[in-house]
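Left out: one protein chain. Kept in place: all the others.
Order of writing sets the chain letters: A, B and C. Residues in each chain are counted from 1.
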Amino acid sequence: MGNVLVLYDSGTGNTAAMARYVAEGARAIPGIAVRLRRVEKATAADVLWCDGLAVGSPTNFGTISWKMKRFWDEKLLDRWLKVDGKIACAFSSSGGWGGGAELTCLALLILLMNFGFLVFGVTDYAGKLKTAHYGTVVAREPRAKDDVAACKLLGKRLAEWVAVYADGRKGEHPVGKREQA
Amino acid sequence: MGNVLVLYDSGTGNTAAMARYVAEGARAIPGIAVRLRRVEKATAADVLWCDGLAVGSPTNFGTISWKMKRFWDEKLLDRWLKVDGKIACAFSSSGGWGGGAELTCLALLILLMNFGFLVFGVTDYAGKLKTAHYGTVVAREPRAKDDVAACKLLGKRLAEWVAVYADGRKGEHPVGKREQA
Amino acid sequence: MGNVLVLYDSGTGNTAAMARYVAEGARAIPGIAVRLRRVEKATAADVLWCDGLAVGSPTNFGTISWKMKRFWDEKLLDRWLKVDGKIACAFSSSGGWGGGAELTCLALLILLMNFGFLVFGVTDYAGKLKTAHYGTVVAREPRAKDDVAACKLLGKRLAEWVAVYADGRKGEHPVGKREQA
Partner (left out) sequence: MGNVLVLYDSGTGNTAAMARYVAEGARAIPGIAVRLRRVEKATAADVLWCDGLAVGSPTNFGTISWKMKRFWDEKLLDRWLKVDGKIACAFSSSGGWGGGAELTCLALLILLMNFGFLVFGVTDYAGKLKTAHYGTVVAREPRAKDDVAACKLLGKRLAEWVAVYADGRKGEHPVGKREQA
């Protein structure tokens, strides 16, 4: 069964809170093992271990925090060409709506594509005015009900794709589930 | 005195509502002439006329609407290399937070940079959890007070840069105004 | 066995030439059916048919051509939420290096993620100074040997991911092939 890594950096604790909800969402799919790692304690082995990866960074001046960037620049440097094909997504907390959280997710997705990962966003809505089309974005703390739901939805979708593609469990495909719902 | 064009496409009327607030914000700076144009009625002459330009598009599948793209592909094609150096910014309404409005602003800014425009975002906050660092973004209708404020702030900042850079009115520089406030 | 669609728009014929090489690359993987469609003749049924999708657009002012955007805005509008999970990539020809072909690929990948597709780039190099980390990019015509190789490599990688993930043929995984090589 598939493995999911939730890897994050956090300055204020907001992205850390998102990470816990993302991990909780991933655990909703039976059989998926979930590992939650703060960037300072994460290793290349964590990335090699996983089939699916959610990476979170605070939005710092519109893009990835330098600590999260350093992790990939230094710790993953010699694993490049050895991790292609894993499935990945992104999440970020910014200081406010319009503050660059979507752009930070985009930067994370670009970084992940560079490593050969297959990256995705979530089509579904997590609330009336809330989705996660390029990863989950939150302004400051994920406190509102739909912010929490958007974090869980991202983790769940990641686990679903891992179940479908790494484990071959086609019954976990979101389109099939929607049609049955 | 400087001229500001607010150019927009709108499907549901939400981006159109934003455009009116952006125009209102630009009028807050004395001496600035403001023109509001829906993309179907806009011409290359409108773009040539202006010193500062705010472009709005609905977020359609994460990027610019085809109608707004067609305007630049067709109507501005032979004005390329003749409009460098104007000052420009972007705004967009999406179906929900996390739905791609920041990415649509980014695509608009990329398009505008291609034409040689100097593009910018707003550093200031328009409310406790609301800014416009890469242009103004709204989920659906700009109804909440801080959504309206973020639209007006974008227009005002555009007009300020036009006043400072096109008109040479250094007293309109936002940093100087902040220090005096 | 999996199906690959190569969908493209082309103004000068350069992106069309890329599309033919991408299709040729996809055919290099046994068992993959390949369909090549110019945007004017493509339908939603083509997208529904495929497991893997390569989308090409000329770089027009730094982003997707309005014709390619219109295809998704109009023809795929009511298929949204029905196509999640397909695997996709991008390619583009621009007027010159530094002209925005990477940014056009990025815009295409954003559009594809909005539809729930899993998008990827190619880690491998197609020549000494040529790769396709976010899709294949070419300045004008794909004439140089490494430009042609980068197109074929993209198509081949797409077909490999389809073989691995849609067909369950793990022997086509690029990392495994590299280790055996």
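We take it that a residue touches a chain if its C-beta (ideal position, glycine included) is under 8 Å from a C-beta of that chain, and two chains touch if they have at least 3 such contacts.
What you see is a predicted model; the values in this text were computed from it and never measured.
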Could you tell me which of the visible chains the hidden chain touches?
-> A, B, C
Could you tell me which of A:K69, A:K130 or A:R157 touches the chain that is not displayed?
-> A:K69
The one residue from B:Y8, B:F71 or B:F117 touching the chain left out of view is B:F117
Residue among A:Y21, A:F91, A:F115 or A:Y134 touching the omitted chain | A:F115
Touch list for subunit C against the chain that is not drawn = 62, 95-103, 106, 125, 127-137, 139-140, 150
Listed in rising order, the subunit A residues that touch the chain left out are 60-67, 69-70, 72-74, 80, 100, 103, 107, 110-111, 113-115
Given the full complex, what residues of subunit B touch the hidden partner chain?
-> 80-85, 87, 106, 109-110, 113-124, 133-134, 161, 164-165, 168, 173-175, 178
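Assume only the chains that are shown with their structure count from here on.
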Distance in whole angstrom between the CA centres of subunit B and subunit C is 32
Can you give the whole-Å distance between the Cα centres of subunit A and subunit C?
-> 24
Considering subunit A alone, which of its residues make contact with at least two other chains?
-> 106, 133-134
